[in-house]
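This report refers to the structure that appears directly beneath it.
Missing here: one protein chain of the complex. Every other protein chain is in place.
For reference, chains read A and B in written order, and residue numbers begin at 1 within each chain.
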Amino acid sequence: MNNPQLNKHGELQHLLTTEGLPVTIVREILDRAATFVDVSDGLEINNAPLLQGKSVFNVFFENSTRTRTTFEIAAKRLSADVVNLNIGASSTSKGETLMDTVDNLCAMHADMFVVRHGQSGAAHFIAKHVDPGIHVINAGDGRHAHPTQALLDMFTIRHFKKEFHNLRVAIVGDVLHSRVARSQISALTTLGVPEVRVIAPKTLLPTLVENLGVKVYHDMARGLRDVDVVLMLRLQNERMQGAALPSAGEYFKYYGLTEEKLARAKQDVIVMHPGPMNRGIEIDSSVADGPNSVILSQVTFGIAVRMAVMSMLAGVSK
Amino acid sequence: MNNPQLNKHGELQHLLTTEGLPVTIVREILDRAATFVDVSDGLEINNAPLLQGKSVFNVFFENSTRTRTTFEIAAKRLSADVVNLNIGASSTSKGETLMDTVDNLCAMHADMFVVRHGQSGAAHFIAKHVDPGIHVINAGDGRHAHPTQALLDMFTIRHFKKEFHNLRVAIVGDVLHSRVARSQISALTTLGVPEVRVIAPKTLLPTLVENLGVKVYHDMARGLRDVDVVLMLRLQNERMQGAALPSAGEYFKYYGLTEEKLARAKQDVIVMHPGPMNRGIEIDSSVADGPNSVILSQVTFGIAVRMAVMSMLAGVSK
Partner (left out) sequence: MNNPQLNKHGELQHLLTTEGLPVTIVREILDRAATFVDVSDGLEINNAPLLQGKSVFNVFFENSTRTRTTFEIAAKRLSADVVNLNIGASSTSKGETLMDTVDNLCAMHADMFVVRHGQSGAAHFIAKHVDPGIHVINAGDGRHAHPTQALLDMFTIRHFKKEFHNLRVAIVGDVLHSRVARSQISALTTLGVPEVRVIAPKTLLPTLVENLGVKVYHDMARGLRDVDVVLMLRLQNERMQGAALPSAGEYFKYYGLTEEKLARAKQDVIVMHPGPMNRGIEIDSSVADGPNSVILSQVTFGIAVRMAVMSMLAGVSK
């Protein structure tokens, strides 16, 4: 089977997941994103009219103002026309199938779909069915993947650490339910990070997680020892009410990132979080706002990375 | 009384309904739409900056993501500024009258209003009250009219059949509650289609439907015989629960379009549907996705037709 993300020239046709994405493509995305970042006077994002006359449809079957906004602003900085569609409340409630919805959007001759969907695999399914001229970007599908989040994380790590081959990275929290974690692990691996750790209680880890090439820790003190990068995960509210966790307070005690726990990491460790943060649950405010936090840089770089992906897709051979 | 859709020069001032629309105007819309369609390499829609600096307000008193999107993308392809307003949930709930809402939007100096409203006659009412420089496009009002849908249907028919004067066209389904059917019948009649049939159970036909100049059939086998075009209507979910219909299964048995029933039509018949489709209720998937279906072309042509209407309105004499 061909890689569903690449065209016959090996160029990026869709961005669906970081799994199986060639390292050359990953590096190309990061390099291109760097051209949109201006560090001369603080961090600035440059505009570029590379998508002039192109239509980007933000097709959100699951509501997410934040993610939708980052894609919208990225597309507008590239001079694209942007159309936002919250599908949740419309066609599907009219009994239309997902396939019919997608066919209709294709027939409107969009150039790019940014898709968020609650079901794993939805973006792949859509990419398989769209016309050849249309590009699909996965903005999060179920528990499966959130590749632009992982790529902006990689950009952030490279910005602060320069290289990947000498890093020790820890991912902390609800790995089991996290599409972000899944995409991060494969991106880190692809880029040659020699040691990726996951730190979580057993109830929040997938079975056979070791098969992903990570080291498993259930204890923060040991798991954070000497790491260069900490990638915190968001704890979904619904987990806290479920059987997976005793209580938010208990969770914070064992897995919340505090200055004390972070002291085990390297001194120049960077702390990241995809947001929105639950302060006092998975992360202490002193860390979130502390000198090692690069959480807001992630947001800025996220615009640049999304611009990079969109402009690569728009420039692809037909 | 003057035609409320034309200005004193006989030019299109508003598009409210296909009823009473002169055939010259209808043909002008179809001809102009053709200029936005590029058939050289599959179907493509061309951009054109004809509405640069103009403001189009999508004023939706009734939610419809799909219809709003088609107008939004059409306006953006013409370089207009587009503002989306879902009025349902805002001003009217604050007790403001429709008239005050419209006056306010006029005072914001929009150039064009695209109006969707649940009550028949709303677009006419608004058109009568707006300032002379403002153009109103009816995007569906109650059971009354949906003229851009009917016009894109005419464009599609002309694209595939070239002429109107030799056609036999059947409209199938819930004619009683359908603004689409009403607009289609008058457009087909205006363009000189010699035989328009409606096929529906008695409970889904308006009384005196024959007065519209159509032939009435209650039986698909007879109604579809030798037709060139089949226009399927969407069956609203609420009808299926009401007294008008025994059950969805029963409806499909008698009025659902299957390959078997379609075999009565001409061999090169085209099948159309305004969407969203209820597969397995009014139309079988084998037909919807079959060789005679031009349903997705309708969507593409819908963008071009809406661009045509908007650019005609924008170019009208003051």
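Everything that follows uses one rule, which is that contacts are C-beta pairs under 8 Å (C-beta built on N, C-alpha and C of every residue); 3 or more make two chains touch, one makes a residue touch a chain.
Note that this is a predicted model, so its numbers are computed, not measured.
Across B:55, B:237 or B:258, the residue that sits in touch with the chain not pictured is B:55.
Within the complete assembly, B:97 is the residue of B:35, B:97 or B:203 that touches the hidden chain.
Seen across the whole complex, the unshown chain contacts chain B at 53, 55, 57, 81, 83, 85-87, 89-91, 94-97, 100-101, 103-110, 131. Although one chain is hidden here, its contacts on chain A can still be listed: residues 42-45, 47, 63-66, 69-70, 72-73, 76-77, 237, 275-279, 296-300, 303.
Convention: only the chains that are shown with their structure count from here on.
The copies chain A and chain B differ by a rotation of 120 degrees on their C-alpha atoms, rounded to the nearest 5.
As a whole-number value, the distance joining the C-alpha centres of chain A and chain B reads 41 Å.
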